[in-house]
Structures are given as C-alpha cells and as structure tokens.
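Sharing a structure with you now.
Up next is chain A:
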Amino acid sequence: MSDDILLEVRGLRTVFDTRSGQVCAVDGVDVTVTRGECLGIVGESGSGKSVTFASVMGLVRSPGRIEAGEIVFDGTDLRKLSPRKMQALRGRDIAMTMQDALTALNPALTVGEQLAEMLEAHDDDLPRRRGARRAAIQARSVEMLTLVGIPSAGDRLRQYPHEFSGGMRQRIMIAIALASKPRLLIADEPTTALDVTIQAQVLELISKLRAELGMSVVLITHDLGVVAEHCDRVMVMYAGQVVEEGPTARVIRDPRHPYTRGLLASIPRPALRGQPIRPIDGQVPDLVDLPPQCRFLDRCPEAGEACRHLIDMHPAGPARRARCIRIAVPETEKA
Partner candidate 1 sequence: MTFTRFLERLLQLIPVLLGVSVIVFVMMALTPGDPVQIMIGDQIVTPEQEAQMRRDLGLDRPVVERFFVFLGNALQFDFGQSFYHRRPVAEVILERLPATIELTVVAMLIALFTAIPLGVLAAVRKNSIFDRIATVGGLLGVSLPGFWFGILLLMLFAVHLNLLPVAGRINYGISQGITPYTHFLLIDTLLNGRFDAFRNALAHIILPAITLGLPMTAILMRVTRTAMLEVLRADYVTFAQAKGLSRQRILWRHALKNALIPTVSVAAIETGSLLGGNMIIETVFGWPGLGRLVVESIFVRNYPLVQAAVLLYAVIYVMLNFFADILYTILNPRVKL
Partner candidate 2 sequence: MAAFVENRLAFGSAIVVVLFVLMAIFAPWIAPNDPYATNLFFRLQPPVWMEGGEWAYPLGADALGRCILSRIIYGARISIFIGAAVILVATTIGILAGLAAGYLRGWVDVVISRLVDILLGFPYLIFAIGLMAMMGPGLGNIILALAYKEWVIPCRVVRGETLVTRELEYVEAARALGASGRHIMLREILPNILSPVIVVATIRMAHVIILEASLSFLGLGVQPPTASWGAMVADGRAFILESWWVSTFPGLAILLLVLAINVASQGLRDAFDPRFTE
C-alpha cells in the first residue's frame, strides 16, 4: 500500500511574517497523493491551497517560510534536500502549471525557447553534440506541442506567447510542464482564466495526458464541479486547514462538513434548476492571531458552544475524514 504513495505531506505549517503579525497561511495540513491518482484541492482564495503546493515545490517567497512539517516525495524528504537537488527535482519530478498562461509564459521569449530550456535543464538523454542536441530538442518540442494539440507545431515554436489564443497558451504551458515527463503535476487553477468551452477541453487534455504518461495530478481549483468530473479524491481547505477529504463521489453526494455543504449549495447546477443559489454568509477569518476554536464557527449555521475549542479531523466513513465535531457517521458506513 505505502509503495503506492507518491507524495506525503505531514503537519505542514507555512507562515508569512507581516507587519500586522504572523499570518499562518497553511496550518497543520496533511496531504497524500498516490501514484496515478487525481486529487482535487478545493477552497476559496486565501484558504491556503496554493501556498500548500508552493511549499511542496519549495517556492514559498519571502516573507513566507515553512515552519514545520514533512514533505516526503517518493521516499525523500524534500525539506532536507539541498537547494541544488531541489532545483533539479522541480520540473523533472514535480511540475506545475499556473492559473494564467498569459502571465506565466515569459512575454519576451519564444515558445520554442521556453520549451527548449526545460528540456536542456532536465533531459539527460539528449545527445552531447551541438547539432544533434539541437535537432533532438527541436524534435521533442514539436512532439510536446503536438501532444497537447497544437497544429503545425514546428512553425509555432518561433512565435511569442502573445501570438497565441488563451486556450492555446494554456496548452503550451501544460506542454512545457510535461516536457520532462514528471511523476506529479500540480495544476493550479488551470481553467479559471479560460472561456467555459475551452475549460472543458483543457481539463480533458490533462485527464488524457495523466492516463498516457501515468502521472499523478493535483488539481487546485475553487470549482467543485471540475473536481466532480475529473478527480478521484477531493480535499476541501478552509482558512489554512483541511476541513474534509475523501473519495469525490461520496463527498459530493454526502458532504460531512458544513463548509463543504455550503460550497455545494452555492454551485448553480443544471440538475437543480429552479433552486435558489445560497452563497455562504460571512467572510474567511483573519489569519492573524486566530482564537482556539473552529475556524468556520462564525459562518457555520450549525455552530454551538462545543465548537469553541480546537477541532481535529475526525473519521467520517471509509477513507473519509472531516474537521467537525458534529459528524454523525451512518452505521452502515462505519468501517
């Protein structure tokens, strides 16, 4: 079983030192990603979902820093890795795509150059000789662009990012991220910046490539609908903590945490046409000096006196956990 685990994060705590105090963006987060699976991470902006995976990549920017926790990737604790080894691992073993390809691709460099440098940095199989090396890089680049569905790839390598449409750019970013055949792809809001029709295409592409390349995918999104369609498991984050996790289908059918229920209720679903959309009242708490109580307390319709202390994750059925004291596990689902 443990052979199947690709990434295991335990007790991750990432803080930002600001003038108004220490902001704890990620507070005691555990994540497990098994080989070949697609894990969805859901949460509002500021829930810590992006910071969690920036921590995994070792890309937390000052004034942020990882304060505690273990990040084990394929048996190696990444936090104990030297910066040089971490750099070699980024891109080669764990790749990342960002929300908006327009800003993530360098406007002053051609697409070809941005692909080639990725191959240069990580592909040890490239021939040594200059001419052969260049030809191999060219061939691999064309292959990658074709893989993500960009026609006449050879010519387009010479173009700059702004010469492509939004959907094309997103595909190019994915092609770059996957150029070194990583084992884990972290896709941070891959569709937020796109039109609805293109969203579906890009997500299909990621699913297809996951199967073809046999990699694991972490899909960070604020859209539960996307998760429902593409992810095996889901983790819901709120105010720097995981509040619910489990197999996607069951979490969506029967959410155990009031926040997850709120999220589901706020999605306009064609199947539920006519029902009013209910946004969750209130706001995410200020992450400075949080009181020792349930973080969802102020917005929770079911909160009571018992919620005014620190809440742990509780088992909530097979392979499921939720951070709420009011979980009533149906007898039939008890393990």
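Going forward, a contact is a pair of C-beta atoms (placed from the backbone, for glycine too) under 8 Å apart; a residue touches a chain by one contact, two chains touch by 3 or more; residues count from 1.
In picking the candidates, the idea was that all candidates are chains of the complex that A comes from, given by their letters.
A quick note: this is a predicted structure, and the numbers were derived from the prediction, not measured.
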**Study point:** Candidate from this complex that touches chain A, chosen among 1 or 2
**Key:** 1
Check your understanding: Touching candidate 1 in the complex: which residues of chain A?
Key -> 57, 59, 87-92, 95-96, 98, 100, 103-109, 117-118, 121-122, 160, 162, 173, 176-177
